[in-house]
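Working notes, structure below.
A single protein chain has been omitted from the complex, and every remaining protein chain is retained in its original position.
Naming follows writing order (A, B and C), and every chain is counted from residue 1.
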Amino acid sequence: MSYHPIVEYTSPSSWAMVEDKISPFAKDTLAKLIRFMEDEIMPAIKVAHAQLPTDPATRWKTVIPVVAELKGKARKLGLWNLFLSKTHYPEFGVPLTNLEYALMAEILGRGGQLASESVNCAAPDTGNMEVLARYGSPAQQKKWLVPLLNGETRSAFSMTERFVASSDATNIRTTIRQEGNEIVINGHKWYISGAGDPRCAIHLVLGKSDPNNSDKYRQQSIVIVPPNTPGVKVIRAMQVFGYDDAPEGHCEVIYGEYYSRPLGPGRIHHCMRSIGVAQYALDLMIQRVTDPAKKTFGKYLYEHGTVVADIAKSRAEIESARLLVLSAALQRLSLIYDTQIDKAKAKGALKEIGIAKFVVPTMACQIIDRAIQAYGAEGVSQDTPLAKMYAQLRTLRIADVHIQQIGQRELKRAPALTQRTAEIKRKERELEQRLGIKASL
Amino acid sequence: MSYHPIVEYTSPSSWAMVEDKISPFAKDTLAKLIRFMEDEIMPAIKVAHAQLPTDPATRWKTVIPVVAELKGKARKLGLWNLFLSKTHYPEFGVPLTNLEYALMAEILGRGGQLASESVNCAAPDTGNMEVLARYGSPAQQKKWLVPLLNGETRSAFSMTERFVASSDATNIRTTIRQEGNEIVINGHKWYISGAGDPRCAIHLVLGKSDPNNSDKYRQQSIVIVPPNTPGVKVIRAMQVFGYDDAPEGHCEVIYGEYYSRPLGPGRIHHCMRSIGVAQYALDLMIQRVTDPAKKTFGKYLYEHGTVVADIAKSRAEIESARLLVLSAALQRLSLIYDTQIDKAKAKGALKEIGIAKFVVPTMACQIIDRAIQAYGAEGVSQDTPLAKMYAQLRTLRIADVHIQQIGQRELKRAPALTQRTAEIKRKERELEQRLGIKASL
Amino acid sequence: MSYHPIVEYTSPSSWAMVEDKISPFAKDTLAKLIRFMEDEIMPAIKVAHAQLPTDPATRWKTVIPVVAELKGKARKLGLWNLFLSKTHYPEFGVPLTNLEYALMAEILGRGGQLASESVNCAAPDTGNMEVLARYGSPAQQKKWLVPLLNGETRSAFSMTERFVASSDATNIRTTIRQEGNEIVINGHKWYISGAGDPRCAIHLVLGKSDPNNSDKYRQQSIVIVPPNTPGVKVIRAMQVFGYDDAPEGHCEVIYGEYYSRPLGPGRIHHCMRSIGVAQYALDLMIQRVTDPAKKTFGKYLYEHGTVVADIAKSRAEIESARLLVLSAALQRLSLIYDTQIDKAKAKGALKEIGIAKFVVPTMACQIIDRAIQAYGAEGVSQDTPLAKMYAQLRTLRIADVHIQQIGQRELKRAPALTQRTAEIKRKERELEQRLGIKASL
Partner (left out) sequence: MSYHPIVEYTSPSSWAMVEDKISPFAKDTLAKLIRFMEDEIMPAIKVAHAQLPTDPATRWKTVIPVVAELKGKARKLGLWNLFLSKTHYPEFGVPLTNLEYALMAEILGRGGQLASESVNCAAPDTGNMEVLARYGSPAQQKKWLVPLLNGETRSAFSMTERFVASSDATNIRTTIRQEGNEIVINGHKWYISGAGDPRCAIHLVLGKSDPNNSDKYRQQSIVIVPPNTPGVKVIRAMQVFGYDDAPEGHCEVIYGEYYSRPLGPGRIHHCMRSIGVAQYALDLMIQRVTDPAKKTFGKYLYEHGTVVADIAKSRAEIESARLLVLSAALQRLSLIYDTQIDKAKAKGALKEIGIAKFVVPTMACQIIDRAIQAYGAEGVSQDTPLAKMYAQLRTLRIADVHIQQIGQRELKRAPALTQRTAEIKRKERELEQRLGIKASL
């Protein structure tokens, strides 16, 4: 194992597990990213906040200057579109694997939305770019994808619906109908992240285009909708706890209109970013409990109660979660779009990703909660990033559908296990007969 | 057991435990309060929110009209100053015991700050009124207490300090010095609840007046400071998970000035209000999981995963916590200020209160968290009260000092237990000798 | 509140909640029981263990001498059949309420099966005596009930079946058929507590007597079966974490035979005994962590890690659980057999009992587990009662059916809650119209 600055942000043993799977180019890029985080991104967070007006009239019309500056610098350094793998997108991608980007995503997680946007790796743009790169026509790619790849525009992904439980896609009420050369859309969505940004140039909208298809999961399509299309109304910004997450925001949007369409999903790296958030919360906690100014009753905070045990548990949970996600990333490969790959392997990896999706947000919420506890009132205030971290991670914990899927998939092992047990029982009876012993009832 | 509407908001068994300890007047008042909550307070919550401007320039200068209207109605109905027991404050109080008010506080908790203020039972006014009623001179009472009792003014309690861990009162840096006829105060505080309200007429400020006293817990005093005193600067409103809790707010305040003084603490009923919040969250959760519009994959939400078990656990936790607080309230009596009462009893009750203080916020946070989970994205938005409830309860969980105190107090039982065990051992040996058996090693 | 020794074993606040509901006779009996526990029962536990042979040949044929001696003393002191309330069983009972016995059951729990048997309050005899007292014919009562009431015989309750999930009574496979004057039983049961005792004079056996009844829960009857009936075979003693719990035991039994019948269930007080066990475990833990001989690295055990917090949490959990069970006991009254009582109240109380049944074993297991942790290797050995306590409480945790029932019962509140919310919404709209404000979306 050779030294790399990632070890200071993660752990020697997780690095030992993956080091030989990381290319020299990726190692170099990762080191550059860490330096850029320390030198440019982290020092800019409060400034970016100050550059965003609180006045509701201008708040949603602002492009934050320091972010624009950071984007220019990042691009020059080659820290750009790191999420888009050349293997899957030869025309647009960078020579990094999913595993390699996973390590970078953890680092980016520490800087929140600002960090991801600075290197043009912010959701929902990442998923949308993947969809456009895979399914877009050359004309669509030129018009919508290229400006996104250049970081000139932003985008929204429009799925969640108000009034129904849209986590079950069959409940989707938004309709998509072909009428002559046009596509007519009607729907009422909310929590549309990115729809508040003044640079938002495109919504990818999910709706039912084929409601009579006998396969309930093939009734849906995705269509491209520019936000200035007549009939598109952004009603209001939804809050997450008390945060509006301007300028991107999470908006309530009504659609009553037209456009041409691509299909398909595209997402992730949330998990590694979340691990970065958790590790950062732990780092902040360690600093706080060892701060001489915060002694009470003559003792450091870490000398009180369960603090040391909480830190140890946090360390263990982060380490475990990191290895879980890395092993899923390693296995994932080209898995989602390449239909020719080994199906069994793909399903195995999907399972690991599913596990990560319910383990990681729960873990991260818990660790941030412990850090908040260590900071007292300051922990829930705007003076530390902890409360906002918590609010964001808590929304990721919503999707409990994963835990049920994992459980159901485990149950499918039952026939093989029952078979194995029957085989052992048979041999047990043979042994009993040979030895003349009746051991089992 | 006879019927009372409180049973619909709590449980038959907790009512069975206390019914015979509740006076007919209190039963009647409690029923009236429930009706007032249903008819007036709960329907006014969103209106009050709408009447509060979002513009930072006017937001902190507004008295919400519908709240003023509710206060008028409540006072006419005799639903006023319910927290102030005549037994302890014959001149100002109402004929209700702590136990009786505890039941009302649970109901009030469902309506948040609005409900408590409507019946003039909102913190920090309640504690401040108790301090003024007990320690104030007649002139001070006339000037500051009477307007508070009438609901004409509001107040702030100024304890927490920025830059030090002020949960240990010996760390307090704010100084209070007598200079001739004046008292000079210097300090930098934050999280001063109530200091943002335009009606705030008085800050009670804790500081060190006798820093050389050999008893470290007798170095502090409390002084009255009107917020328009020269040198008092309200710097900014602190946030709690993105909420500013206007108009009361939690402010950062710098003091550099003068005034005359009363002494003493003043507190509680938080616990019962928090139980009301938790019960309300459970009620909301039950409604959501049985809502036919929220079915997914053909099943009600309550038919999925762990929902039913979560509801059962929530029910058990609320029930346990309610009994815990009620038993503490029953025992508390005049406990805090009456020095002549049985000291042992007082200490026992303090212990129960301490237990409640760490059990209740943790319990309530957990139940609200489960309800948020049932509501999905809507649960963290401004469209349900859940996220704000969570933010407020989470701040109550900060004070972990209680868990250590309870643990330390339990340890004091060690000598009695050791003595009892030794006695049993002695009799064991006698029995062994009598029977000629060697049973213990 | 006046002093009573129960306070030393429980808490001042739980005593404050119930003291005025306890008769002078019950207070006196409770004090006498505490003294008897300290002077006679606790010192005899190890001796009783030593008097029970380890040799399998004689282990199941032994009546432990010191237990017989304790029973004689207890009966003389009037500490006898305390579970059987005169209100419900005027002919056989003692003048104690369920609530009063609940307090005694907690004390008895500290001494395990030995303590309960010493005062003739041991399961499954208690439930069986209730069944016989209520449903037995005078001849049956004379033959089977009187010797049990005198503590001369013991009994078994035979419900759980091997090979099926008999927690759902409709799965019961044991058949009960009338043939002329005789009743023919066929069945294979296990975990039949009490069936191993040499004094066991009677099994109450549950089976299907009316398998075609359209009400699936009215197909079952209970019949009296003396263990020496031809066809009754006690096959083996089942273990619980390695313990055989001789001499009573938990046996596997095959029935192929005849007899006459009573009907009905009968049980409880497990919960208060379990709380006694948990309190005892906490007491042991406190002694251990304050023991100077167990210092490590120069510090008491309680100065390490999470010990103080664990003790505080244990204290809070016991206190909550105790209040929960006491409030259920208070409400329960004559509830199970008196068909004329208020049905709604009965159902309410059943709910509290259901809550207690899943809360208490989980709580007690957790507290014992913490105590085991404090004792290290000794905690899992035969030198403390902790491991055996854990094994016994763990089996009580098995019946998770309660958590589902409680959850389902909570869901029944949905219509009333929905109605209440609709009413508030209606008034909200009225208020909005009156004030000309649109506050809700």
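Everything below uses one rule, namely that a contact is a pair of C-beta atoms (placed from the backbone, for glycine too) under 8 Å apart; a residue touches a chain by one contact, two chains touch by 3 or more.
Computed from a predicted model, the values in this text were never measured in an experiment.
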Touching residue (missing chain; options C:Thr58, C:Ser137, C:Gln178 or C:Gln239): C:Gln239
Which of A:Thr87, A:Asn213 or A:Ser320 contacts the chain that the document leaves out: A:Ser320
Residue, one of C:His49, C:Lys143, C:Lys233 or C:His304, that touches the chain absent here: C:His304
Hidden partner chain, touching residue among A:Val184, A:Ile254 or A:Ile286: A:Ile286
Options A:Asp28, A:Asp210 or A:Glu423, residue touching the unrepresented chain: A:Glu423
Which of A:Leu77, A:Ala201, A:Ile254 or A:Val308 contacts the chain that the document leaves out: A:Val308
Subunit C, residues in touch with the chain not shown (by the definition above): 54-56, 160, 163-165, 167-168, 170-171, 190-191, 238-244, 250, 293-297, 301, 304-305, 372-373, 376-377, 379-383, 387-388, 390-391, 394-395, 397-398, 400, 403-404
Hidden partner interface residues of subunit A, rising order: 1, 8, 11-14, 16-18, 20, 38-39, 42-44, 46-47, 49-51, 65-66, 282-283, 286-287, 289-290, 302, 307-313, 315-316, 319-321, 323-324, 326-328, 330-331, 345, 348-349, 352, 355, 358-359, 383, 403-408, 410-411, 413-414, 416-418, 420-421, 423-425, 427-428, 430-432, 435, 437-441
Those residues of subunit B which, in the complete complex, touch the missing chain: 305-306, 308-309, 441
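To be clear about the criterion, only the chains that are shown with their structure count from here on.
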Which two chains share the largest set of C-beta contact pairs: B-C
Copy pair subunit B, subunit C: interface residue numbering same or different (half cut): same
Identity of the chain that, by mean CA position, is farthest from subunit C: A
Interchain centroid distance [CA atoms averaged], subunit A/subunit B, Å: 38
CA centroid of subunit A to CA centroid of subunit C, Å: 49
Multi-partner residues of subunit A (at least 2 other chains): 305
